[in-house]
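I am attaching a structure below and will ask some questions about it afterwards.
Missing here is one protein chain; the remaining ones are kept as they sit in the complex.
Per-chain residue numbering starts at 1, and chain names A and B are given in the order in which the chains are listed.
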């Protein structure tokens, strides 16, 4: 199977996934990265701000020798305010670039866009939908940190109802054997039924828990997420705020070999001092962000050079 | 005559125009495009959002090997809010770049800017003034689609009072023989006297019509435009909305050899299904957008390499 775009994490088969992991490792070692995408153009079309994701893709493109057409806030500026359909926007933009990275505030838009696009299109987050390159870099991080992607016990913590990184990661974890997921969230922000059904169908063991500290000693990965103020109501936010935190009081409950991951930005759900963050190997989230760069290089190279 | 900037479509003589058409064809065939503008910098200075136009210029520059300084929303951000004159802005920016593409909300600003600029400056739309590269790509599209730019019968449809693409295109059509223009617009958004005077002076036949369907069977080109909400009053908008539409009911009134053009974005003034838009040769507006890329490559190469 050869992918023409990357809209949902379900699209990836295992061969492609491990090919991308290997390629990302190569790009990290810097021997293969120069000029692979020389003369190619990446368009980042962001209808919703996400400096981090945008710069990660743009840096990946530049490091491969390509160049960038950038739109930091397409929602306010672009023809969208004049009422143009996403299909029309894509049918124009596809003439100007060799690949499109799309972020949109509305679920399902990436799929619509990919359908008409004659060039590869990557979903960089569509509302409460998916954010599949985040899931891919998360899995790549697990792979690098633990040396495996199966028989993992992972706690997912925070707003699991609107957190699309958690949703996408569940889809990927479902492809491997013996993984066990523990969902830890406030009562009103629990993981949705569609994910539970998917996991059941794939024989992935999961449970829901209330108490974070009780779970910490037994997991390989704690995947923390922030409360997404911009996606939940104020009362939902107030009820959940401060409920699940990693700080110096519970950090040492973690096994030495365990890892804390976080898609970043983090706010107050992780409260560790600078020294711990720099020196304790259990803090994996800055390495995770860096992994995003290499896996996106691998993905861009794969989609653009093989189309 | 050698142009130093491109502010109004009237500046172009026929030799230069056909030179640019030929060059655009070459850049399309991709044999001549690499590295013509290597090491050169294009600054896009947009005081008014237009993602489409900006990305078209930026893509053209990148495809010629050049690089980009980009300002997506200069009105809000830049020193303009501090009260700086356009002349001062240009006299600083001209040190940083080899060419400036300027879009501004105020008519006449591009001319002022070009006057002080020591590097080539291209008007990418100034308020209700002109948008001469749009006119140029429109004429280039007519040339490619019909094989000629004279003895054309063309209907221009929509808000002709504030639509600057229509104005600029009229100026160019006036340079050729036997063209005939039919203006179709709501009573309150008719083409202005200055254009009519210009056409009369150049012996271009034109008339004003109310009924679109009556005209469709006899024209070579239907040039549709959208109602520009941002430039007319709400009541002007409401009165005109939905008045002139191409849809499956009247599309087939067009001759087989006729073409529908549109500067895009389009909203609801064209309502054709995806299949018709992809397969019927009469739908020319996506090719038209692509032509914009090649004609802008030609223009940038011409202005920067020959200055």
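What we mean here is this: contacts are C-beta pairs under 8 Å (C-beta built on N, C-alpha and C of every residue); 3 or more make two chains touch, one makes a residue touch a chain.
Predicted, not measured: the structure shown is a model, and the values here were computed from it.
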| item | value |
| --- | --- |
| Listed residues B:91, B:202 or B:287, member touching the removed chain | B:91 |
| Touch with the omitted chain, as defined above, among A:58, A:94 or A:159 | A:58 |
| Options B:41, B:253 or B:272, residue touching the unrepresented chain | B:41 |
| Residues in subunit B touching the chain absent from view | 39, 41, 43, 67, 69-74, 76-79, 81-84, 87-89, 91-93, 95-97, 116 |
| Touching residues on subunit A - with respect to the absent chain | 34, 49-52, 55-56, 58-59, 62-63, 67-68, 70, 72-73, 226, 229-230, 264-268, 274, 286, 289-290, 293 |
